[in-house]
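Here the complex is missing one protein chain, while the rest keep their positions.
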């Protein structure tokens, strides 16, 4: 499962889309969305500086919500909607 | 179902995507969209301050509608479209 | 079907995604998109004031079209594309 | 098929998502995207005035392309990808 | 297959979504995205003038990537993911 070319940032925690519950699927969606940001902007100090910018900007908060919804759609399908 | 690592905000009310009707599915979509905002901006006072900003901005209202539509697509598929 | 916690705005007219024709499905998509706006900005006077803003702004008109397309995708799938 | 409550603008030309070819499916996607704009901004003179605005703005041209792609995804699925 | 109402711009090269490989599917996605722009802004000189605008704007480059991803999703499904 490990591979010498794997980047320092793990993009899919646990390397699986399968979760026990919708709640955990939603948490995974948020984590996966954040990890793409992390790999695109690897500098932790910069990410920390940007946090209050988007957290106080309603348009960006909505855009984050949109991205999480899209990640979640994939995770939900992978889990056959937990039904 | 509960887990010590669950964050204070519950992301999927009832921990299920299944609803009795489309109307309840739509309400769930709106709640799930809001809960991502809540977990990204946990400060209630800030969220309250931002509310009139987006509620008076047509572009943001449209973007909220877009996000809800995407959440609803997943919920509707989970419920096999209530048919 | 009715429930004491149902909000004053009905989000899915007829509480069903099933329509007789694609044309009616498209009308439902537009209505559902508008009803999310209505529940987010419940003040009718404000919505009326915002109408000429987005109706004269090509970027917002395109964004509305995008949201309706997404709502319609769900409705079309629910109706098995009316085939 | 006709109905007294049908709005003046027909939203789905031919009231069907089925087309003979992908090319015709793409044309339908463009038409359907335009008809949502038309129903949101019913004044023809205003739409005519807005045309050069979006036709000269690369961000809006890209956004139009995005919306057409989404409409087309639904039409393509309805036609089982013409295969 | 030809039809007197077909516009001068062909929107789907080859009038098919089927390609031999993912690589060719991706090329088709890019072409289809460009052809919607072409039909919306038919003037070649204007399109040429806009090219450096979006090619130097990271937000627009990202938006182009988004649109191509959506076109590709449809093409990939049409080809059953080439598996």
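Should a chain be cited, it is by its letter among A, B, C, D and E, assigned in written order, with residues numbered from 1 in that chain.
Here, contacts are C-beta pairs under 8 Å (C-beta built on N, C-alpha and C of every residue); 3 or more make two chains touch, one makes a residue touch a chain.
What you see is a predicted model, and the numbers here were worked out from it, not measured in a lab.
Engineer: Taking the complete complex into account, tell me which visible chains touch the one left out.
Structural biologist: The chain that is not shown touches these displayed chains: A, E.
Engineer: List the residues of chain A that touch the chain left out of this view.
Structural biologist: 1, 3, 6-7, 10-12, 15-18, 32-33, 36-37, 39-41, 46, 50, 53-54, 57, 59-60, 63-64, 66-67, 70-71, 73-74, 77-78
Engineer: Name every residue on chain E in touch with the hidden partner chain.
Structural biologist: 21-27, 30, 54-56, 58-59, 61-66, 68-70, 72-73, 76-77, 81-83
The rule we apply is simple: only the chains that are shown with their structure count from here on.
Engineer: Once the contact rule is applied, which chains count as partners of both chain B and chain E?
Structural biologist: Looking at chain E and chain B together, no chain touches each of them.
Engineer: Can you report the angle of the rotation that maps chain C onto chain D, using C-alpha atoms only, to the nearest 5 degrees?
Structural biologist: It works out to 60 degrees.
Engineer: Over half of interface residue numbers shared between chain B and chain C means same, under half means different, so which is it?
Structural biologist: different
Engineer: Could you put a whole-Å number on the gap between the CA centroids of chain A and chain E?
Structural biologist: For chain A versus chain E, the centre distance works out to 28 Å.
Engineer: Mind pulling the residue numbers of chain B that touch at least two other chains?
Structural biologist: Each of 54, 59, 63-64, 66, 70, 73, 77 in chain B touches at least two other chains.
Engineer: In graph terms, nodes being chains and edges touches, is this line, ring, star, complete or other?
Structural biologist: line
Engineer: What are the touching chain pairs in this one?
Structural biologist: Once each pair is checked, the touching ones are A-B, B-C, C-D, D-E.
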